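Of the protein chains in this complex, all but one are displayed in their positions.
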Amino acid sequence: MRWSLLVLFTLATAAQSGVAAEAAKQDFSGVWFPDAKASGRWPTERPFTPAMLAARAQWNKEHTPIDLTRDDENLSCIPYTLPYVMTTITQYPFEIVATPQRIHLFTEVFGQVRRIDLQSREHGDQLPSRMGQSHARWEGTELVVETTRILPLHAGHRYPSSPAQRVVERFSVGDDARSGRQLKVEVTVHDPPVYTEPVVMRMVYTAAPPGIEVGEYICGQDLWDQRRDGSSSRIPWR
Amino acid sequence: MKFAGGLGTVAALALHLATVQVAHAASPAAAATDFSGTWLPDARRAEPWPSSLPLTATTRRFMERFDAAQSDPTTFCMPFGTPRNMLQTGYPLEIVQTPERVVMVIQPNLANAEVRRIPLNAGPLPESPEPSWFGTSRGHWEGATLVIETIGMRDDAILGDDGLPHSGQLRVVERLHLERDPERGKVLVDDIELHDPQAWQGTLKTRRYFSWAPDARPRDPTCVDALWTEKLWSERLREHARQAVPAEATP
Partner (left out) sequence: MRSIAHAFLVALACAAAGAAVAHHSVANFDFTKSATVTGTVQYFSFTSPHSFIDLQVREADGQEHAYKIFTVARVVMTRTGWAADDLKAGDRVTVTGSPDRKDPRFMYLNQVTFPSGKVWAHDPALQR
């Protein structure tokens, strides 16, 4: 009996280490472009709670109409917040640099940085931030990332969120016959004060060709360049 | 039976350890010198420039007329840029190191995180890279010292609050190594050399110290929010001024 238990124990730990070795081979490093065709979208009818619907109706009553050609927060260089940074479809890539302790994700647009801890479990007492606090664990070959402490966005925002928001992402890499190397991220947004049920989106990214790096995109550089050039040409969207 | 059971436990343990070791060996081997982690610049040990720098006449004139409100890019939330992002002493420096590259991340309270990508052993620098805020770099190890050469930095960036400028010809050479300080623990030392014949004669040299600070975390920048708020407020004030009605005459 004891021998069989020992054998089982040995096999179990060997299997676990084998899985860990397999998981360690999942390397998310690289420059990734959103695949607009293959990626999902936010549902057109989002499952807002009755309270959130009422709050949004009130906000619209008080603030609309808004001229988006003049009053757009991203145009004003206000950067993205999670989960939108992972669900937006643009021509701008991000770069993942993975080490055993941590995964860094560098976005091109707005030059933002996500840090996903692979080893530390402590949450600390950090204030809410746009990228929140992320911790990850392996589930087989998938990396499951949980993010909390995300800066909440008000009811009238395109993507409102509460302090209770929790975003769960499942990262995996693979090869697609047509597109080549692919990164898949299944994003689930849990936010009971905002949504009656979790919102799920499946995002797909394609590996950039060799030699393509995340570039310098400094929002607001147009104002600086004009000032430096001493140009009298007016920037039309400001 | 007990003895056999004991041997079995040892065998199981040995096998467990062996499989765990195999798993770890599958991950990239750590470099002999590892700069990875978060570092806080030590402002007290930042070597100031000598009082009299061998500046060219053009540089002198620029500095005499320098008005930060007009000519400091950071006033407009534009980056420090390289090498000002290494000379500054206000914000943490994070280093992510892999066998192929060193990535340095500085997150000041400006529009963007400043990400320096330094390929290691990647051949020579390109002849005339497109000017950028963070420059184009190449790195290589000389023993335990990381040597980084950077060119292609925008000439509208400056080197410090005093407005010390540089031209597009600037070449920066850094030599980074670790020290163990009895008081401060692990310390990263960056010896910085600046070459720019258009801006000064000879080489400007300085040193920066960074203390190991694994718990330091950058905060969300507020620079852009402040600019936007300022814009909204000034528009609102203009609107109020336009709508202002004369005081009603007392009956």
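Points to keep in mind about this one:
Every chain is named by a letter (A and B) in the order it is written, and numbering of its residues begins at 1.
Throughout what follows, contacts are C-beta pairs under 8 Å (C-beta built on N, C-alpha and C of every residue); 3 or more make two chains touch, one makes a residue touch a chain.
Remember, predicted model here, so these are calculated numbers, not experimental data.
Taking every chain of the complex into account, the chain not shown here touches A. The residue touching the chain not shown here, chosen from A:R41, A:H63 or A:H154, is A:R41. Per the touch definition above, the residue from A:M52, A:C77 or A:V145 contacting the chain not shown is A:C77. Set against the missing chain, the residues A:F33, A:F171 or A:Y195 yield one that touches it, A:F33.
Subunit A residues in contact with the hidden partner, per the touch definition given at the top, are 33, 35-37, 41-42, 68-69, 72, 74-75, 77, 88-92, 108-109, 158, 206, 209-212, 215-222, 225-226, 229, 231, 233, 235-237.
Heads up, the rule we're going with is that only the chains that are shown with their structure count from here on.
Rounded to whole angstrom units, the spacing between the C-alpha centres of subunit A and subunit B is 24.
Residues 2-3, 6-7, 9-10, 13-14, 17-18, 20-21, 24-25, 29, 73, 76-79, 97, 99-102, 104, 106, 110-113, 124, 126-127, 129-130, 151, 213-214, 216-221, 223-224, 227-228 of subunit A touch subunit B in their complex. Subunit B contributes residues 4-5, 8-9, 11-12, 15-16, 19-20, 22-23, 26-28, 36, 70, 73, 76-79, 96-98, 101, 103, 105, 107, 111-115, 117, 132-134, 156, 215, 217-220, 224-225, 227-228, 231 to its touches with subunit A in the complex.
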